[in-house]
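The complex appears here without one of its protein chains, the remainder shown in place.
Take a look at subunit A:
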Amino acid sequence: MTVAKGDDEATPGIELGVVASEFATVKVTLEQGGSGARLRVEDLRADAVRYLDALELESLVWAPEDWWRRLLDPSLHRWRDAGRGPEIESLPPG
């Protein structure tokens, strides 16, 4: 199963490489579409994908440290308690 946020339409891209540690393995691809560029970030361990546009990437740059710490809480998204919200928040709506 590929879990994708945004559209999952295949777009030719430049594979920038794999960013890996003992904790995560992510493939990063720069995709150039007719309307503009985006970054394709793929969790190779879980077969999940997220697309990031320029403004989202810029926001990451400016995100405060507390926000990043919050983001790394596994309960926030992938491992939420079932009763609290969607099991996998990054599933595309509907």
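In the analysis below, contacts are C-beta pairs under 8 Å (C-beta built on N, C-alpha and C of every residue); 3 or more make two chains touch, one makes a residue touch a chain; residues count from 1.
The rule is short, and it goes like this: contacts and distances are computed from a predicted model.
According to UniProt, the chain absent from the figure is "Aromatic ring-hydroxylating dioxygenase subunit alpha", selected among "Branched-chain amino acid transport system substrate-binding protein", "Cytochrome bo(3) ubiquinol oxidase subunit 3", "Aromatic ring-hydroxylating dioxygenase subunit alpha" or "NADH-quinone oxidoreductase subunit J". Shown as candidates are A:L30, A:L44, A:L60 or A:L76; the residue that touches the absent chain is A:L76.
Residues of subunit A in contact with the chain left out of this view: 21-24, 65, 68-69, 72-76, 78-81, 83-84.
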